[in-house]
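One protein chain is absent from this view; the other protein chains keep their places.
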Amino acid sequence: MNAAEELKKALPDAVTKIGMQCNKPEATVKKEDLLDAAAKAQELGFDQLSVITGVDYEDRVEVIYNLFSYENKHNLVLKVILDHDNPEVDSLTTLWKGADWLERETYDLVGIKFTGHPNLTRILLPEGWNGHPLRKDYDMETEQFVTIGEDGDDVVSTDGSNLLRRK
Amino acid sequence: MQTDELLINMGPVHPSTHGVLRFKLRMDGEIIKDCQLVLGYLHRGTEKLGEMKTYQQVLPYTDRLDYISAFPNNYCYVKAIEELAGIEVPLRAEYIRVLVMELNRIVNHIVSIGSLLMDLGAATMIMWGFREREKALQLFEMLCGARMTFNYIKPGGVREDLPEGFIPKLNEFLEEMEMRIKDYEQLINSNEIFLMRMNGIGVISAKDAINHGLTGPTLRGSGVNHDLRKLEPYSIYHDLDFKACSRPEGDSYARYMVRIDEMWESLHILRQVVDTMPEAKVISTSKYGVAPMTGVPSTVSTYFPRIFTPPAGEVYTRIEAPKGELGFYIASDGSTKPYRVKIRSPSFCNLTALSGMVKGLKIPDLIAAFGTMDIVLGDVDR
Amino acid sequence: MTNAYELIINILTALGVYDMILDMFKPSGTEFVLKLIIVVIELAVLFAFVLVTVMFLTWMERKVVAMVQSRYGPMVTGPRGLLQPVMDGVKLIGKEDIVPAKADKFVFNLAPYLAFVPALLVFIPLPFGESLIISDLRVGLLYIIAISALTPISILLAGWASNNKYTLMGAMRAVAQDISYTIPLALAAITVVMFTGSLSTVDIVSAQSGTWFGIIPKWFIFIQPLGFLLFLIASIAEMGRIPFDFQESESELVAGFFTEYSGMKFAMYFLAEYAHLFAVSGILVTIFLGGWNGPVLPGIPVVITSLVYFLLKTYAVVFFAMWLRDTVPRMRIDQLLNIGWKIMIPLALLNLLVTGFLITAGVI
Partner (left out) sequence: MEKGGFRVDSVTIDTTKIKPVRKTPETAIEKLEDTGLISTLLAAREREGSILFSTIDQVFNWARLSSLWPVTSGLACCAIEMMGVAMAHHDIARFGMEIFRASPRQADLMFVAGTVTKRMAPRVKQLYEMMPDPKWVISVGSCANTGGPYHDSYSVLKGVDNIIPVDVYIPGCPPRPEAWLYGIIQLREKIKNEGYGATWGLDK
């Protein structure tokens, strides 16, 4: 019995589908039950949250959590499927501190809101950047510029006139 | 005595932030009360570019993530594709891959230790280190013509077989390196001031380290003996005799020592690889490859399609890069371009723990602890 | 002959021109003008000497570093890069002089001079050789320690006036460091004074002439090894060099207290730093390493041999400081202060006590 099946057995309502991500067991979880499922997984020995990936599938948004158990050397993939226009899911920062930045990054680039995150701000792009670049409908045409505001923080604008030397 | 808090902006241009990281420090005199990290000054949009290029075109971008050790990046990406498409890799190619990756690990640790010492004020170590690094780079150059950004490992194998005279030169390097690591140890290990600066600085417990998602030498410095080369042996690591190095203290000195130990282990691995390397071709001819041209020896690289379409699906692959666990998540929709490339970079995840580690310490400690995290900004910001 | 002034007069007399010159001034009662001229010449020679030394030291520093790090160092400019410091100087003269908008302009401009002048003044009671001394002050050692202690004021002014957090922190560190290391420095020097009974540098040097058993020179390093060690460590801390270069500490505070200085003012700090390095090494040589004493060579005037001995010894100490810089990392400021207050000062006091006891008991 692999880890996904175990999780399904423990939480039959939360896990909607089990399958494989290439060679890793994968469990698709209802988005309301993600926190429970993750806590259960942590109980099962999955102590490392390797990565959080957000993928924009144009009709839906998927968030994929890759977990690993140092003890049993098992992999487990959790997946939640979110609404495309308003993707929102519980934050896992209470379980893994490492989720903090990974979630911020996913929010920054894919635009997924993690409810309950202590400091959900942009991390790689400056605050005020327009759009989430890894969304398929991101506008690549409009150039955005950054200038230094007060206290060394960034100010985003589409007008680069005080930065560029010539037009 | 109550004094006003001092806000200090360290970076993005600062000599010891290893690039363009920025610390926002709230200070009470010299003591750090709060350390906030501001990233993204080198955010180049690699993941978006990954969606815009074909599979083979993405490969050069992986070189530029962790630009000190590019081979593992290459390899991890290629491994993801190979797992996705089910490409068989010839054994000799795997040996060469491991060879270059371990060589790169040594280079990475040299640079890491060197820049740590430079941040502490002793510039000699980095000069010595770069002297040896230059020799390793010459080996890389023999192999693929590039010094830092190799684009050498490709789906199905490696670009070229080892050139003539490579192995003798490598042996020479290994012999010299053995002597040099001893030199480094003599210069640094027992230096009283170095010990004063490193011992008990930036301590993180094993439990916290795992919870923060630390990996690589940074994790093993906390006494967690986890190494993906051992846990999930990939390539030919299950055939090799080596041990995962770890230290129980969890402080900066432990992390530094793990790196020194790993250099010895890498030398050990390299010796084995050189001794047991089989003769065979270095690029796959199965499924996506095309049979070699007539008259060309089978060991010479053959044509591998520039544009190919792996089946639809998702894959997440990870390896033990010198800095920690490097992962590539690729979602394919069956077209010539990846639908989504996600990079799990070790530097990014390791850096998560820093602000907790340095609370209550001083600026020089921040620099010492940060130096032992061994990050590269290209890897953090992608 | 006791100092350079008399040396010049003696040379002029030997040349037979002194009386002639004196006659030119005597009738009008303006001998003091002649005196003044000679003093100005003396100081000009000293100034030129310091400048050339500093330039040479920067070149030497870069070469020594290069040597340790298996490099060449400056090679292109002049033979073996010897003209490099000159070029650096000329370039710095031609740089734009930036005063930050929010800086305290008067203090900002004043501070570099305050750093440079004490660095020059220290040389006044320094015996470069037999009778090669500008002025043999009776409180020479005290004077040197007092003048050296002026440097932190300049640093503090610079750090404060720049209106930059890094400079301020650098300045604070420098002051804390200087204060805590001047004490062991002085205490270590006092043990020597207990032997000589005089603060005059000339007396200290002459007390070290001669040998024991015809082999071991009577230097104070052999009587006072602990004092020497304390003085060495404290003086390296005073010079502000690695492992104690907190005022600058490049990887932490960008460039420390002179982060905001550019052009000539930066060059002033550069000059002051190296002049200080040379001066402190010279003082160390004077107090503990026998000053200009050395084997007398027949046929060569003592003035010359003594100068050579002095410079040789001083450059050896300077080389040691440079060598140290290339091998050890920087300490942390609190560790430095800990060592200063908790180890160095008690040790220095103990050394003083033991020495006093031994002298009273007549053992040494």
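Letters A, B and C mark the chains in the order given here, with residues in each chain numbered from 1 onward.
Note that in this section contacts are C-beta pairs under 8 Å (C-beta built on N, C-alpha and C of every residue); 3 or more make two chains touch, one makes a residue touch a chain.
It should be emphasised that the depicted structure is a prediction, and the values quoted were computed from it without experimental measurement.
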| item | value |
| --- | --- |
| Touching partners, among the displayed chains, of the absent chain | A, B, C |
| Residue, one of C:Ser131, C:Thr259 or C:Asn293, that touches the chain absent here | C:Thr259 |
| Chain not shown: contacting residue from C:Arg71, C:Lys105, C:Arg138 or C:Lys342 | C:Arg71 |
| Residue ranges of chain B at the interface with the undisplayed chain | 12-15, 19-20, 40-46, 48-49, 52, 60-61, 64, 67-68, 111, 126-128, 130-131, 133-134, 137, 147-149, 377-378 |
| Residues in chain C touching the chain absent from view | 62, 66, 69-77, 81, 83-84, 86-91, 94-98, 250-251, 254-255, 258-263, 266 |
| Residues of chain A (touch criterion as defined above) contacting the omitted chain | 125-126, 133, 138, 140, 144-148, 154, 163-166 |
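We take it that only the chains that are shown with their structure count from here on.
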| item | value |
| --- | --- |
| Selected pair, greater C-beta contact count between B-C and A-B | A-B |
| Approximate Å spacing (C-alpha centroids) for the pair chain A, chain C | 61 |
| Distance between the centres, which are taken as Cα means, of chain B and chain A, whole angstrom | 24 |
| Whole-Å separation of chain centres (CA-atom averages), chain B against chain C | 47 |
| Chain C: positions in contact with at least two other chains | none |
| Chain B partner contacts - residues on chain A that touch it in the complex | 21-24, 47-51, 53, 55-56, 64, 66, 70, 73, 77, 96-102, 105, 109, 122-126, 133-134, 138, 151-152 |
| Chain B - residues contacting chain C, complex | 6, 8, 14-16, 30, 117-124, 127-128, 131, 187, 191, 193-194, 196-197, 362-365, 367 |
| Complex contact set, residues of chain C against chain B | 65, 68-71, 165-166, 169, 242-243, 245, 249-254, 326-335 |
